[in-house]
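Of the protein chains in this complex, one is absent; all others appear in place.
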Amino acid sequence: MNEELDSQLSAMFDDELLPAECELLARRLSRDEHLKARWGRYAIIGAVIRAERGVRLNAPLAGRVNAVLLAEPALTADTAPRDRNQARLRWWQPLAGAGVAAGVAAVSIMWLRAQAPLPGAPQVTQVTAPGQAIVPTASSAAQGDSYVVPRPKPAAVMVPSTELANYVVAHSMFSNPVARRNLLSAFMASESPAAGTQEPQSNVKAIAQ
Amino acid sequence: MSRPSRSSGRLASLALAWAVASVAAAEEAAPKRPIEYTPTGWLERMDQALTTRNYDGTFAHWQGGRVEMLRIIHRVQDGTVSERLASLDGSGREFIRTGANLTCYLPDRRTVLVEQRPAEESLVSFPTVNDQTATFYDIREVGHMRLNRRDTHVIAVSPKDEYRYGYQLWIDESTAMPLKSQLIDAHGQVIEQIVFASLTLSSRIADSAFRPEISTEGFQWLRNDATPHPQAGASALAWSATNLPPGFRMTVRSAQILPGSVGAVDHLVFTDGFASVSVFVERQSAPSGQPPVPESAAVGSSSAFSTVVDGHKITAVGEVPPATVRYIAGQLKAQGAAAAGR
Partner (left out) sequence: MSADASDLSLVRRVQRGDKGAFDALVLKYQHKLVKLVMRYVRNPAEAEDIAQEAFIKAYRALPQFRGDSAFYTWLYRIAINTAKNAVVSRDRSPVEYDLDRNNNDESYDMQGRMKDSETPEGLVLTDEIRSTVNAAIDALPEDLRTAIVLRELEGLSYEEIAAAMDCPVGTVRSRIFRAREAIDRRLREVFEGGLGRAEELG
């Protein structure tokens, strides 16, 4: 699998890698000294091909710049271009004011998350065509409207994080293996803003057809 | 092939040798036909690989517009499952399991959660796809393609209604490991994705691979008590759900004490063979000073919903759309006089 990574590195060096893949690789590149060294050698190869005479090919320039920057304050998130996902809610935070306007169908399922939507992702999941109610079983027709979700009450209170964590961990033992990995990965996720912001290629439709 | 007898013996033996050789050659030359699996068969192979093989890998987890790198190590040895899931992005969080012992290291909260799961739980398997599942999911192979230089079979699991999510899985042909997996909502939008950057299936993984790397000095440790609460049995009988979303049925019912909780917690599991939802029922402690759980929450793409019924807090958690957990939680009812405060 390392070859794939190096191939991506080569493509990224030539600015021929997809933006989403650049985001991932940029993170690895910044932390992996071996990858960085290889990247640096790619630059040297290019310099030799261009016969940049007189230029010292192995100058410790990067090291010297790095040394100076160590003393510089790190640029902060304030200096970064505004992240459209900044409104993202952490799972332990209350959902005050998270209500989303319902659609016009007779029965609709509301997406209660407070996260800013993904580009292109609908905020309201319009589920049914008018007239096609979602009723779990015929016998519960009378309770069918339990699916109509009222706006959440504002001013919910902070949940103790450990409580939901307990539930998540306990539940994870009963999820299917793929879902379990998703669940625990999300639970392990860092909450720093340093993560990439690209959405994965949605090739569902492409493959299905 | 009539020949003078002088050389016939030699020719005969040559012919025999040739015949033997050609048969052998034919056997070798015959193309090995790969065993063809049904789409459901691929899922079963995948589940088996994920739960029984030893592996060590790093993957990118995309969810909610953010990407994280994590490391996963999994080992089954002498019937005991060990796992380690660690964030590589500086949160330092780690989940380590050795057998029935689950530990969550949350350095950003300076907390360690320790859960001792019931021993008999290891006998309970995760939801398995069966004939019933096909009623609610359309499972098919939608592609056979190379991913990271590996041959993969792309299996799509498409729900037939909006109570559940869909999946698209790139399953490695030779190891059946899911090299890439996507969670898909009702609109075909990818809402979660995991892609392995590296993956090694090894025969041996040392115990040291499952030791945490962080120092827990000064951390708060929250443990649970594995022994069931004395009243657990009685309360477990009291709760059940009627009118579940189609295909869901209860498969597990247990009682335990979770770290930090006061009394016994009933744990019910509902599954449709693919997705599963846990419902936890806890006697509501005195309202004063105890903030209630918010109505809804999300853990990645999984949903949680909490409500209070008859003095009991009911929380549903599962890898399903929010409305499904909300619905299931709302269906929990206490039978008989066990409901407090009636």
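Should a chain be cited, it is by its letter among A and B, assigned in written order, with residues numbered from 1 in that chain.
Assume a residue touches a chain if its C-beta (ideal position, glycine included) is under 8 Å from a C-beta of that chain, and two chains touch if they have at least 3 such contacts.
Predicted model only: the values in this text are computed from it and were never measured.
The undisplayed chain touches these shown chains across the complete complex, A.
On the side of subunit A, touch with the chain left out of the figure occurs at residues 6-7, 10-19, 22-23, 25-27, 29-31, 33, 36-50, 52-70, 72, 74-77, 79-81, 193-194, 196.
Quick note on the criterion: only the chains that are shown with their structure count from here on.
Separating the centre of subunit A from that of subunit B, both taken as means of CA atoms, is a distance of 21 Å.
Contacts from subunit A toward subunit B in the complex involve residues 1-5, 23-24, 27-28, 84-85, 88-89, 91-92, 94-95, 98, 109-113, 115-116, 118, 120-122, 125, 127, 134, 136-137, 139-140, 143, 146-147, 149, 152-153, 156-171, 173-192, 194-202, 204-205, 207-208. Subunit B makes touch with subunit A in their complex at residues 46-47, 50-51, 59-70, 72, 85-87, 89-91, 93-95, 102, 104, 106, 108-109, 111, 113, 115, 117, 121, 124, 126-127, 142-143, 148-149, 154, 156, 161-162, 167-169, 178, 181-199, 222, 224, 242-246, 251-252, 256, 258-261, 267, 269, 271, 274-276, 278, 280, 291-302, 304, 315, 317-319, 321-323, 326-327, 330.
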